[in-house]
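Sharing a structure here in structure tokens format.
With one protein chain removed, the remaining protein chains of the complex are shown where they sit.
Naming follows writing order (A and B), and every chain is counted from residue 1.
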Amino acid sequence: MRVGLKVNGVNYSLDVEANERLSDVLRTRLGFMGVKEGCGVGDCGLCVVLMDDKPINSCLVLAYQADGREIQTVESLSVAGKLHPLQKAFIDVGAVQCGFCIPAALMVLKHLLDTNPSASSEEVRHALRSVLCRCGSYLRFLEAFEAVRKR
Amino acid sequence: MMELGYLRLPRIQVHVAKTVEEALKLLEQDGEQGILAGGTYTVSALAEGKTKLRKFVDISRIRELAKLREENGKAVVGALVTHAELSKLLGHRIPALKTFWKTYSAPTVANLATVGGSVMLRKSSEDLISILLVLDAELRFQTSDGESRVKLCDFMVEKASSKKLLTAVSFEQSGSCYFEKLWLGVSRIPIVSVALNVRVEQRVELARVAVSHKDGNIPNRVYAVERFLEGRVLDDSTVEKAVHQLSQSINPLSDIIAPAWYRREAAAVLFKRLLKQAAG
Partner (left out) sequence: MQAREFLVVGKKVARVDALDAVLGKPVYTADLIAEKPLFVKAVRSKLPHAYVKGIDFSKVEKKQSVRKIITHRDIPGVNDAGSLIPDRPLLAVDKVRHIGEAVALIVGDTVEDAEEAAELVDVYYEPLPVVSNPREAVKPDAPRVQDRDNVVTHFKIRKGDVEKGFRESDTVIERTYKTPFITGLPLETEIAYAYPDGDGRITCISSMQNLYDVYNKVLKILGLPAERLRVVQAATGGGFGPKSDETPIDVAAYACLATYFTGKPALSAFTRSEAMTVQCKRHAFEITNMVGASRNGRLLAWKSTLFEDTGAYISKGHLVIGRATFHCTGPYEVPNVWADGFCVLTNNTMAGSTRGFGAPQAHYAAEMTMNELAEELGLSPLEIRELNMLRSGSLTATSQKIEDDGLLQCYRRAVESSEWERKIRVFQEFNKNGSSYRKGIGIALLYHGNTLGPEGDDFATVLTRVERDGRVFVQTGLTEFGTGALTSLVLVTAETLGLPPRMIQLERPDTAAVPNSGPTVASRTTVIGGKAALDAALKIRAAVASVAARLLKTDAAKLDFREGFIWSSSGISLAWEEAVRQCYEEGVELKALGHYIAPPTRWDPETGQGAPYNQYTYGALVAEVTVDMETGFVKVDRMTAAYDVGRAINPLGLIAVYEGGSIMGLGYALLEEIVHDDGVVLNPNLHTFIIPTATEAPDKIDSIIVEVPGPMGVFGAKAMGEIPVVLPAAAIAGAVANATGVYIRELPLRPDRVLAALRQRKET
């Protein structure tokens, strides 16, 4: 099946099998390794990307279903070598531990920052519920979000 | 795909339908097909080896099914409207939908999961079903013989049929519809949830109560409690009796998330809190 999708501002056109998921295509066909595989069933959120400006689990979307959509992955956050404020905040507050959930956490918080910068602590936690972090960096993420939205 | 599989989905065949008619025709041709909408259930079921289906009719591109409109004061929600869209659009009008969003286990899944997909699953994991039940929801199906309508509460006990396609759900937009849920972590399997829709003047004019685990792990309305409440003054004594009646009228199952006795007790507690909320 033929699919045309825009990823991080660039248009791609490719043939996909029916059973290829958006996460498979982003990772193995287009090389966006920030998209991780953690469970394949929508529990862990490590595969979260923005699709048409909404955070979704890319392991639950079949690649051909993303035809005509705009996808943003963590690779789009830094522009011309300059880090997105959230990326810088993550480093500054010590939010990175094993790193495996970081791309997903960044995309969820980027979306929140863009759509609801005055989100309450409860709303930030709610948004972060989509991403499991076994290292337990949730309070670091909250602190990073706080730091960025204050500016 | 073995029960222990996830890295790639098993090989499948998909036909993408552009219209409802096309979808029905495709479904007619082969009874061994599943329907793909948001994919949140189907894709994860394929990954977990929970389904042996390998052929699907994809309806996610049928744009008319993604619309939401009003008809005689009722909301008519297309089957493809997502959980997130529904709560965003109607959450300010129907408190239960606001709580539904707040208690959603993983909000990113809500951006994909559809109203229709939820309804068709008929399982306790679908918070929306309890809410729709108390809003007197009616389902609109399209078949090769035309449109057929079924009340959601009747559909819950109907036999499954692959020959009809759910196109929309209509329901009352009640401002006194409330929802409470107990759940753990990010699990999509709730401990228990309760939905309540009441209209109270001096007495209870209308009472609709639904529990996620009314029978086993199937949600439904608790008619005995509704009948009890209607016509009564909503005072402490009524509340106490209604709560007790509810715990006697449901038959939840035990699973790895919670034992049956706990679901029963917790449903009663949630119901009591909802009644207090409704009484003001």
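We adopt the following convention: a contact is a pair of C-beta atoms (placed from the backbone, for glycine too) under 8 Å apart; a residue touches a chain by one contact, two chains touch by 3 or more.
Just so it is clear, the model here is predicted, and its values are computed rather than measured.
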Note to self: Residue by residue, what part of subunit B touches the chain that was omitted?
What the structure shows: 1-8, 10-11, 48, 182, 184-189, 191, 256-259, 261-262, 265-266, 269
Notebook entry, point to check: Contacts of subunit A with the missing chain: which residues?
Noted result: 19, 27, 31-34, 36-41, 43-44, 46, 73-75, 77-78, 83, 87, 90-92, 94-103, 106, 124-126, 128-129, 131-142
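Here, only the chains that are shown with their structure count from here on.
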Next item on the list: Could you please specify the touching residues of subunit A with respect to subunit B in the complex?
Entry: 1, 17-21, 24, 37, 39-45, 48, 54-57, 59-62, 64-65, 108, 126-127, 129-130, 132
Notebook entry, point to check: What residues on subunit B touch subunit A, complex-wise?
Noted result: 6-14, 16, 36, 38-40, 43-44, 46-48, 58, 60, 84, 102, 105-109, 111-112, 186-188
